[in-house]
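Note that this complex is displayed minus one protein chain, with the remaining chains in position.
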Amino acid sequence: MAVARRLVDALRASVWLGWQISANWTDLLVFSTYTLIRPIFSMLIFIFMYLASAATGGADPSKLSYILVGSALLNYFVNSNWESFIAVHEDREHYQTIRYLYLASPNLALFYIGRNLAPVMFNSTVSLLVNLTVGVSLFGVRISPTPSSIVALAISVPIVAVGFLSYSMITASIGFVTSRYIWGMIEGVSGLIFLFSGVMFPPELLPPELAWVAKLVPWSYWVELLRSPLMGIQPTMSSIGAGLVASLGMVLLGAITFRWSLSKAKRDGTLDTTINW
Amino acid sequence: MAAESVRTEDLVRTFKTTRGELKALDEVSVNVKPGEIFGVLGPNGAGKTTLIKILCTLLFPTSGKAFVQGYDVVTEAQKIREVINMASGGETPGYGLLSVEENLWFFSQLYGIPNDEAEKRIGELVEMVGLSDKADERMNRLSSGMKQKLNLARALVNDPMVLFLDEPTLGLDVLASHQVRSYVRGWVDSNRDKTVLLTTHYMAEAEELCDRIAIVNEGKVAACGSLEELRAMVSKGVHFIIEVSYLGGKKYEVESIPGVKGASVTHSQEAGKSLVKLALDSESAIPDVISHLSSLGSKIIMLQKSEPTLETVFIDLVGRGIE
Partner (left out) sequence: MKRALMSSFITTFVRPAFARGYIRVVGASRIMVDVISESTLPVLNLAAYVFTYRFLGAPAEYIGFVIVGGAALSFWMNVVWNMASQLYWEKESGNLEPIFISPASRMAILLGMAVGGFVNTTIRVTLTLVIGVAVFGVGFDPSGMSVALPIFLLTLVDLYSVGMMFSSLYLMYGREAWHLSALLSEPFMFLSGLYFPARFFPFWLQLIASAIPLTLGMDAVRRIFFNDPGLWELGAEVVALVVMAPVLVFIARRLLAKMEDLSKREGRLTLRWQ
């Protein structure tokens, strides 16, 4: 009981910390502007890609809906990617608190999950709402959930949440064994997600040599589990099952990589070093 | 050569905080002569680092003037930067992935030192600070003491006319601290036109190294002069050291006794003793002090009259110990 209480307290403190770091750098107006502007312009890039294509005769509003909804959902993974990676670097090299966090936290993985939770959830949810609102009201994006698809969504959300939180442990793990300058790697992992998750185009478009990768990566199942209900399509039991398996697999993988990378950092003496150049 | 190496005139620096305005420096006026090691002694928060930052052109004064080698810190900052350098204790700037030599080379290039000259100078500096066998080692593999030595070497790489040292032995062990002080003394002794302005809150360091000392507290200069001059300022009073039994967390509050100008109490819990250092108007205050201590339940172990040291000077002028 005491252990559970300690974990809850630590989680609460880490969530609070994550929110403070991501939000207390400015006043409410600037923060709100910042939170809204990024998803709007990110969405506009896709919209104009669509308009540029449509101008040459490729107009198909359902494709725009596909892309916008997918990219809005993808922000959860991309933001988590970045936040969990940079959190480790910030604590190690910027705030230089990592050794104390390591000593004090009952569970360091839980700490980093909590640290990322607030900024990721807030920014990504705002992004999702902005994308859907602007998309629906101005660009004809069609969102048509049915009662049964809403139920499916309610089932899918916790499945995906578990998976994506576990995935954030993997990117935190990368942070332990790398320097902060490898934003290219993080961009690359985001690229993996973009390319193979079916978020911007159906994975069937990939050449056969690459299409099998899409079947292996969990994001393709997670994105579909969330997108389909929003567009009024009932996910099948097998897709829900696949998403669940993907999430559980990610829990295992996340735990293993986190443990391994922490061990490696301690063996190499780089857990609390500064690598600045 | 400038008549003064460093000069400030009624220097004021304020900062805005959540609780209002903080006056970090309050009309500070000091003169530092070329060739001397000038100490700025004061407790944490006295304004020492603020003073150094202004003199290093990292911070503008709110009002007043400051000059380094005759150049104004506000309007002639570029000229000052060519002839100064600084090292802060507890800080180890540098690039973790580069070696000792590479880090020093980088900083030498910021001063535009030609490569062959830089190489020679780096070799000498690395030798001087005892890092010859670590010259190829990456900085992130060095111990804290070694990093601080590297920091000092970096501060000397451009052979500055004025060297600012902000608590250079902070966090170092006894041996490393002694070594740093030796390097500084040796450098000034072999370069009589060089000046060092050093801030510290270690009395012993100020006594050992400095030709003259300014005692600062809460942004003001309480006194300035050589050790002898400072002692002479307080020679009218008397100074006593009383060793008493340790009273746990109780406050002694001897400062409130009439005739006591200032007091500093240090505790040694393991030894079961406390040391009370007193600056008194006259010896007649002693019976009241002893009576007060006895009333608290403390036993008097030793009573000794002392000659003014820098610490007693500090207590006398500031009213309390430096801790």
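As written, the chains take the letters A and B, and residue 1 is the first residue of each chain.
Simple rule for what comes next: a residue touches a chain if its C-beta (ideal position, glycine included) is under 8 Å from a C-beta of that chain, and two chains touch if they have at least 3 such contacts.
Here the structure is a predicted model, which is why all the values come from computation and not from measurement.
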Checklist line | Chain not shown: contacting residue from B:8, B:57, B:148 or B:195 | finding: B:57
Check: With respect to the chain omitted from the figure, which of B:44, B:109 or B:268 is a touching residue?
Finding: B:109
Item checked: Of A:16, A:34 or A:260, the residue in touch with the unshown chain -> A:34
Item checked: In subunit B, positions touching the absent partner -> 13, 15, 53, 56-60, 78, 81-82, 84-86, 88, 91-95, 97-98, 102, 105-107, 109-113, 154-155, 158
Checklist line | Contacts of subunit A with the absent chain, listed as residue ranges | finding: 25-26, 30, 34, 37-38, 41-42, 44-46, 48-58, 60, 63, 67, 93-95, 178-179, 181-185, 187-192, 194-195, 200-202, 205-206, 274-277
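By definition in this document, only the chains that are shown with their structure count from here on.
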Next item on the list: Round to the nearest whole Å and give the separation of the Cα centres of subunit A and subunit B.
Entry: 50
